[in-house]
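Provided herewith is a single structure, encoded as structure tokens, for subsequent inquiry.
Just one protein chain is left out here, and the rest sit where they should.
As written, the chain order gives the labels A and B, with residue 1 at the start of each chain.
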Amino acid sequence: MVRAGFTLGELAEALQARLDGDPARVVVGVAPLDSAGPDEISFLTDPRYRDAARSSRAGALLVPADTADLPGALLRCVAPQQALIDLLRLFHPPAPAPAGVDRTAVVAADARVDPTAAVGPLSVVEAGAVIGPGVRLHALVHVGPGVEIGEATVVYPHVSLRDGVRVGRRVVIHAGAVLGADGFGFAFDGSAHRKIPQVGGVVIEDDVEIGANTTIDRATFGDTIIRRGTKIDNLVQIGHNVEVGAHSLLAAQVGVAGSSRLGRGVVLAGQVGVSHHATVGDGVVAGGQTGIRGEVEAGARIWGTPARPASELKRIVVAEGRLPELLRRVRALEQQLEQLAARLGDAGPAGGRGD
Amino acid sequence: MVRAGFTLGELAEALQARLDGDPARVVVGVAPLDSAGPDEISFLTDPRYRDAARSSRAGALLVPADTADLPGALLRCVAPQQALIDLLRLFHPPAPAPAGVDRTAVVAADARVDPTAAVGPLSVVEAGAVIGPGVRLHALVHVGPGVEIGEATVVYPHVSLRDGVRVGRRVVIHAGAVLGADGFGFAFDGSAHRKIPQVGGVVIEDDVEIGANTTIDRATFGDTIIRRGTKIDNLVQIGHNVEVGAHSLLAAQVGVAGSSRLGRGVVLAGQVGVSHHATVGDGVVAGGQTGIRGEVEAGARIWGTPARPASELKRIVVAEGRLPELLRRVRALEQQLEQLAARLGDAGPAGGRGD
Partner (left out) sequence: MVRAGFTLGELAEALQARLDGDPARVVVGVAPLDSAGPDEISFLTDPRYRDAARSSRAGALLVPADTADLPGALLRCVAPQQALIDLLRLFHPPAPAPAGVDRTAVVAADARVDPTAAVGPLSVVEAGAVIGPGVRLHALVHVGPGVEIGEATVVYPHVSLRDGVRVGRRVVIHAGAVLGADGFGFAFDGSAHRKIPQVGGVVIEDDVEIGANTTIDRATFGDTIIRRGTKIDNLVQIGHNVEVGAHSLLAAQVGVAGSSRLGRGVVLAGQVGVSHHATVGDGVVAGGQTGIRGEVEAGARIWGTPARPASELKRIVVAEGRLPELLRRVRALEQQLEQLAARLGDAGPAGGRGD
């Protein structure tokens, strides 16, 4: 939480923004529109908040390049959302990790820890592990035998990396995550479930982020794979032999059962479940709590259990709300038709009520 | 699990109960009706268990004040459920924590640990953290830089409190919970998801309880807030910038997505999901697995995905069970009507089958 002051001129240059206002004015922090004070800079990245921007007390605003009719100092940016990220990084640079192995950490004699890596207090690095340059292991991390961690990866406290797990570069693994626990594989022998040894591994590619207390199981054979750039939220379960494609987003409490394949750029909202051996195409977007089985074609937008096209499910949801009424209407139709038939001197058409 | 013996007279006084029986009789423990023995006291807090009470071997019973027709020694209480809590606390006082910092804990030089606090074996307290009076940190806890923990709070093993998290007084945080991990915030720049720095915090007010392996993310800006007296079960996810109102109950595996607001006294049953930016009014009660979006008005009882009034959903559920039959009945009606129209010398009314 380091804070520094910047002049608007410095910020305009750093963010490649066009400044309307005094380049010598200093701001000391970033804050949302409603809480920013005169010595802070705020931002308008969503046009719905124009009114809040107009009434904000912020000393300056980061805005889209074509914004009109806003008072005060403006930093006009072509990509304001990206500029906001840069702005936040300027004001909140990552805390420097003291390179080196904390004296209370326990590191196996044959583990290789790059001299620029940091190993935090009471962390354990087992035999044959390889910790790359600039890696930061926080306190109380467990790195199992033969684990490999690539450059500049950050591992938060209480993470467990089981034997042989391979983690790429610039990966972030949040507290309590478990990578490489045994896949859930058993075979019933007539009297008991016998454990199928899970002899595969886990591969996390570059730039992946893994949420707190998320679990990613090792494969039975081969590898469970999370492709590059994919972001996984908290308390997510990834079963054995799953492959999650690049640049996907898995929200909290999603579960993906064994041997399923997710494509590139897939977005699963919270609590979605994917059955085993399912195939989810590139760019699929699934609404919260969706239950996915079988195959989902690329680009589909799905919702519900079992998953349906979201637009179809919305119609069904509306119709369900009318279902009790519909039952009454059908009953009424049956009575009317019966009466009508009776009036016509008939006991009713052949075929009866169909049940 | 400390146990002591009490006379019924002592218990009647401590619980402000009226005693029917021998005040000198000693009981040495509390047990349910079906397992209590003659040297134990049991309890009848739910009238459905009257028969079990009558046949119980318990040496005494804690009962509602107006209970009639039960044999044996009775402790009559106006609020028997509350009296049971007091009774259990008498027989099971919390184990005294040895004040002081265990010699194997790692505490930063500038952290402030109250002399009456206990820091367990192999716990880590980082720079600038403040541990209040009577706090108990169990073994293997991680307290990040600048964390503040209020008086008499208990933190179980393997909890992670990231930098700057503020925890109130008399809070209980169960094993493996993670407070203050980064919120799940990314912005796609055309080729990759860029991380939006999560520079806010987490505030846990007084008397909150947080379940095992639950995760509560830090805010993007400002704070994620859990208001006083709220109880959260295991494996719950609370996203960034969420506010949970006072005295709410969130059962296991509930997920609340970013920026949602829950009112006071909200009750969410197990596996409920709340979408981002939702607003749940005071006193809302949601059944298991409910999926909540948008706004739910105060006092509503809801169920289902998407959430509906519970009474409406129950009718829909019944109607759904008749849906296959309903399809057959509509088909029959269409045939009958067609036949009737044909008999009347007509090819059918204008408008056809409507599809």
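Just so we're on the same page, contacts are C-beta pairs under 8 Å (C-beta built on N, C-alpha and C of every residue); 3 or more make two chains touch, one makes a residue touch a chain.
Just so it is clear, the structure is predicted and the values come from calculations on it, not from any experiment.
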Selected from B:16, B:55, B:82 or B:311 as touching the chain missing from the view:
B:82
Contact partner of the left-out chain, one of B:25, B:174, B:293 or B:308
B:174
So one chain is hidden, and I want to know which residue out of A:25, A:162 or A:261 touches that hidden chain in the complete assembly.
A:162
For subunit A, residues touching the missing partner are 106, 122, 124, 126, 140, 142, 144-146, 158, 160, 162-164, 176, 178, 181-182, 184, 186-187, 189, 192-197, 199, 213, 215, 217, 221-222, 235, 237, 239, 253, 255, 257, 271, 273, 275, 289, 291, 293, 305-306, 308, 312, 315-316, 318-320, 322-323, 325-326, 328-333, 335-337, 339-340, 343
Touch residues of subunit B, complete complex, unshown partner:
1, 30-32, 35, 79, 81-82, 84-85, 88-89, 91-92, 95, 104, 120-122, 138-140, 156-158, 172, 174-176, 207, 209, 211-213, 229, 231, 233-235, 247, 249, 251-253, 269-271, 288-289, 304-305, 317, 320-321, 323-324, 326-327, 330, 333-334, 337, 340-341, 344, 348-355
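As a working rule, only the chains that are shown with their structure count from here on.
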Whole-Å distance, C-alpha centre of subunit A to that of subunit B, is 25
